[in-house]
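Complex shown without one protein chain; remaining protein chains in place.
Then we have chain A:
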Amino acid sequence: MRVGLFLTCVNDTLYPDTGRAVVKLLTRLGVEVDFPMTQTCCGQAHYNTGYRHQAEPLAWHFSDVFGAYEAIVTPSGSCGAMVRELYPRMGERAAAEGRGDALTRALAPVVPKTFELTEFLVDVLGVTDVGACYPHKVTYHPTCHGLRGLGLADRPRRLLQAVRGLELVELPGAEECCGFGGTFALKNAELSAAMGADKVRSAESTGADVLCAADNSCLMHLGGTMSRLQSDMRPVHIAEILASAEEDPAV
């Protein structure tokens, strides 16, 4: 199977290790990965801040870049939810504004084929044991858009539970938002920081060394909070844990 890796602009620019981990993991599982070089951003920040019309060209661009792949895989619950949940809505709104169904038709080939990484592993490849080894104590934060937007449910946990050497501990209040929320972190900085600090404290209470999530945006916010609070925990993307192998471990 040949899949298009939609890495997302945040991962591409700030977290290339996550992208390398996805390539390593999927290749190990026999998937042919391609990274179309013309990809950019899904437009979520635009859409969620109220600039739907600025997000539309980015949806068009996404459909141009990824239309030909059998499947599109992204290591971000948030950007995955943007494509799967909000792109169709953008098509409907464009139609309601008298601009016809061109956007809906352009998006039809990409929307149902777009999968968040853990969904792709469990639902499409049908694996929960990806042959990983990661000898650390880990707690998992289910990010809001993955949890409620895409309905990832226990897929990430099942994958983590099958990792050799990994001790998974439950995060109290796991389903509460970490407070990132894209531009919310700027527009309501104090609230966002308070939510982040509470999340870090409850993660620390588990005694885990690693806080794992399937979204680097939330981890950027939580990692920045940990750094400021001088916490001993580290934020790690789930792809990096799943890619880690005994002969080639992630740190």
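One rule holds for everything that comes next: contacts are C-beta pairs under 8 Å (C-beta built on N, C-alpha and C of every residue); 3 or more make two chains touch, one makes a residue touch a chain; residues count from 1.
Here is the rule we go by: contacts and distances are computed from a predicted model.
Chemist: Which of the following is the UniProt-recorded protein name of the chain this complex doesn't show: "Molybdopterin synthase sulfur carrier subunit", "Lactate utilization protein", "Urea carboxylase" or "ABC transporter substrate-binding protein"?
Modeler: Going by UniProt, the chain not displayed is called "Lactate utilization protein".
Chemist: Of A:Val73, A:Ala94, A:Val130 or A:Cys144, which sits in contact with the chain we cannot see?
Modeler: Reading the full complex, the residue touching the unseen chain is A:Cys144.
Chemist: With respect to the chain omitted from the figure, which of A:Arg2, A:Arg89, A:Lys137 or A:Arg201 is a touching residue?
Modeler: Hidden-chain contact among the options goes to A:Arg89.
Chemist: Could you list which residues of chain A touch the chain missing from the display?
Modeler: Chain A touches the chain not shown through residues 7, 9, 11-17, 19-20, 23, 34-41, 43, 45-55, 57-58, 61, 64-65, 68, 89, 96, 144-145, 148-149, 175-177, 179-197, 220-221, 223-225, 227-228.
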